[in-house]
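The complex appears here without one of its protein chains, the remainder shown in place.
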Amino acid sequence: VAHTHSRFATAWAQAARPIPCLGTTHADYFRGEVPLTDPLTGEEITSAYEVNTGLAIARRLESMDPEATPGALVVGHGPFCWGRSATAAAQTAAALEEIARIAYLTIGLNPSASPIPQALSEKHFLRKHGPAAYYGQRRTETEQD
Amino acid sequence: VAHTHSRFATAWAQAARPIPCLGTTHADYFRGEVPLTDPLTGEEITSAYEVNTGLAIARRLESMDPEATPGALVVGHGPFCWGRSATAAAQTAAALEEIARIAYLTIGLNPSASPIPQALSEKHFLRKHGPAAYYGQRRTETEQD
Amino acid sequence: VAHTHSRFATAWAQAARPIPCLGTTHADYFRGEVPLTDPLTGEEITSAYEVNTGLAIARRLESMDPEATPGALVVGHGPFCWGRSATAAAQTAAALEEIARIAYLTIGLNPSASPIPQALSEKHFLRKHGPAAYYGQRRTETEQD
Partner (left out) sequence: VAHTHSRFATAWAQAARPIPCLGTTHADYFRGEVPLTDPLTGEEITSAYEVNTGLAIARRLESMDPEATPGALVVGHGPFCWGRSATAAAQTAAALEEIARIAYLTIGLNPSASPIPQALSEKHFLRKHGPAAYYGQRRTETEQD
């Protein structure tokens, strides 16, 4: 797991907004939006705060595929990413920051910008990930996710 | 052809906005706006996606002069630039990113900023490009466009 | 005392807005908002301006704990930070700039973003500062504040 307070991903977390899939840069790494956790209760904060932060992420992912969603935003806090290795998690953290940055700029130019069509996001994600991948640089075994 | 996911040009593509000619920095490189492609249909995405992306650019340029418009934005994706050499295409990609960046800042200061008068944009483009060019550093034969 | 004209903290001072505690990055350094001074009167400006700027900060802090609020914004001017050593003050100035930057981005994404719950900001501040601190790198005696 890689946890950062990188600027743009943290800003989305502080703004309490999941990051919609606004372009193919995003779809190359995440299959759908970057999710946002629900806030912790007062009791979850005062007792075992760090564990409860992890549980909030786990709850948010219950209905999702963690390999297709390799990171999440903890509301009011910042991004947490994961992968099959520490290196893969850190690479995802760097990619998420870039995705968050371009999404911030997009919203600045068009506050009601729409997510790209699902056919396009699926195409970009699946041509790079999973058994039918055919595009991009071949990854070493360590990097695969 | 040079294709990047540079931040500001990609944000304009994701915001689904062509870049208007808001200043002389822009007019030094592009004769008029930086155009935006129409979205691909679902079928164009699922079959021969990469070829169809190229065809969408070609369709958008049908009524334009590709030497005066050395790049375009593919909606939801990012910028594609071209030129008489790979170096010229890459230089245009770098210039387009700067143009996109200053245009983003301009919109932040004045959401209804107007394009510059056509007399001014024509003056800037034509004093640097074409047979009557008289301004700027002389280019080597490779760089000319 | 460390005084800078760092970009984002100065922008909050020029915008005449205290920085609300929008996330845990902020709460790791400041217990509550970064305060903003009241404007000087014309007479305070023309006579002993530099001394009066200091007095405006002191007035603003009268009801606050200067160890839990290691910096303030002087309206129309910029940030001033302090600490038990010059190094500590400079470190706070750098942290404040990063806090101001992420808060700026947050407001861009959500103009009505709310401060985080007090239970969360207290948790983050107190797990790093004061007698019950248990989180983060141990500080040398010089760095402690």
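Labels A, B and C are assigned to the chains in the order they are written; within every chain, residues are numbered from 1.
The working rule: a residue touches a chain if its C-beta (ideal position, glycine included) is under 8 Å from a C-beta of that chain, and two chains touch if they have at least 3 such contacts.
None of these values were measured; they are calculated from a predicted model.
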Only one of C:A2, C:L40, C:C81 or C:A113 touches the unshown chain, namely C:L40
Which of C:F8, C:Y29 or C:F125 contacts the chain that the document leaves out
C:F8
One chain isn't shown here. Among B:T41, B:T87 or B:N110, which residue touches it?
B:N110
Residues on subunit B facing the left-out chain by the touch rule are 22-25, 98, 101-103, 105-106, 108-110, 113-114, 116-117, 119-120, 123, 127
Contact with the hidden chain only, please: which subunit C residues?
5, 7-8, 10-17, 39-40, 42, 45-46, 49, 76-78, 104, 107-108
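One rule holds for everything that comes next: only the chains that are shown with their structure count from here on.
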In graph terms, nodes being chains and edges touches, is this line, ring, star, complete or other?
line
Mind checking the centre-to-centre distance between subunit A and subunit B? Centres are C-alpha means, answer in whole Å.
30
Can you pull out the residues of subunit B that are in contact with at least two other chains?
none
